[in-house]
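All protein chains but one are shown in place.
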Amino acid sequence: MPTLDRDGDVFVLDIGDGENRFHPDWLAAVNGLLDEVEQAEGPKALVTTATGKFFSNGLDLDWLVANADRADWYVETVQALFARVLALPFVTVGALQGHTFAAGAMLSLAHDLRVMRADRGFWCLPEADINIPFTPGMSALIQARLAPQTAHAAMVTARRYGGLDALAAGIVDATADEAGLRTAAIELARAQAAKAGPTVGTIKERMYAPVLETLTEKGASLG
Amino acid sequence: MPTLDRDGDVFVLDIGDGENRFHPDWLAAVNGLLDEVEQAEGPKALVTTATGKFFSNGLDLDWLVANADRADWYVETVQALFARVLALPFVTVGALQGHTFAAGAMLSLAHDLRVMRADRGFWCLPEADINIPFTPGMSALIQARLAPQTAHAAMVTARRYGGLDALAAGIVDATADEAGLRTAAIELARAQAAKAGPTVGTIKERMYAPVLETLTEKGASLG
Partner (left out) sequence: MPTLDRDGDVFVLDIGDGENRFHPDWLAAVNGLLDEVEQAEGPKALVTTATGKFFSNGLDLDWLVANADRADWYVETVQALFARVLALPFVTVGALQGHTFAAGAMLSLAHDLRVMRADRGFWCLPEADINIPFTPGMSALIQARLAPQTAHAAMVTARRYGGLDALAAGIVDATADEAGLRTAAIELARAQAAKAGPTVGTIKERMYAPVLETLTEKGASLG
């Protein structure tokens, strides 16, 4: 399950050591830890990372199949997390140490910056292959954060990007080797910790106002 | 006139061996061949190309001058073709073997991917030079598919891009020499043929919902 650590002004959220799919319990845990970060006073920034082979494989499809009657609640809750991270009033850095797929890749895009392991792991939106269309909110998030050519290739062809490909396509802002990844992300975040406060929140809210509106609309569905 | 061939799962639409301007008969022929592709069952993808010096020079301005009373119908019909190609429920690749100008360039942008001949031929939006403003729908299409800097330079300065320039600017996704171009496009398309189906159609419809709406508005005009 997700855990929260602190390294000076930088909070480090580790979202798990498995596939880190978005089970309702996982969602509640992540939101609870984000509450802690939001409540902290003073300079701060956030690094989100995970342990092991996966950053996150996204939606918990097993749970979703078993709880089809709660599908709309589930999609709304996931989208609310994307919206929350996208507009957090401090700087956020994703440290993508492993496979970052589907809604896991979208969560990474909700962060301000991303650092990806250079030599292993893929960033990928496999939805076109697994027959799950992006919701309008997901589509808006991805298209707001990626260049048009990159968003199109990622969303329509389900291209898998290794670290260097992701850097070249502007999906991530830097790469690092396995040993240096978390440290690199923490140092990037630390340099931005003084920006924590309502202004940077307002800047992000205004930049992504239409995305936030679409992500928080009632009635989102994967259909 | 346009012809349709098939290479395994890949349909190859050759839009002509002249300037391939969008005469009403040409538009009807292309739409008829797209009907055939849409009706085919199973895995499929589309390569659109042409033969000779031109991919397409776009609007048939001679016909338009001679049929000024049908100008609105004409623009609506051209825009409907852009909208149709943009949202086709299978992957589409433009193989730009020759000059790709004006509405011909816009048609290329409606495809998912583009491969351009590296050594000869230009991709260009000459509208600012020939005094024809882009309709709001055309503008929306171009701006949705190109990075802001590229869209601005292409639309405002009418810059001509050779193959390597177009690749660097993100207008095309790959280049090839003359002999290898059609094959390269077919192989790119073949790799995506399994994606044919309603999901990829929905993904594109949602990505480009505002563009599709603007392209299919009644009352479009070049004025």
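Labels A and B are assigned to the chains in the order they are written; within every chain, residues are numbered from 1.
One rule holds in what follows: a contact is a pair of C-beta atoms (placed from the backbone, for glycine too) under 8 Å apart; a residue touches a chain by one contact, two chains touch by 3 or more.
If you're wondering where the values come from, they're calculated on a predicted model, not measured in any experiment.
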| message | Tell me which of A:Ala103, A:Ala128, A:Leu146 or A:Ala220 is the one touching the absent chain. | response | A:Leu146
| Residue, one of A:Asp60, A:Asp112 or A:Glu127, that touches the chain absent here | A:Asp112
| request: Considering the whole complex rather than only what is displayed, give the residues of subunit B touching the chain that is not shown. | output: 127-129, 131-136, 139, 143, 147-149, 151-153, 155-158
| message | Under the stated touch rule, tell me which residues of subunit A contact the chain that is not displayed. | response | 91, 112-113, 144-147, 170, 173, 192, 194-195, 197, 199-200, 202-204, 206-207, 209
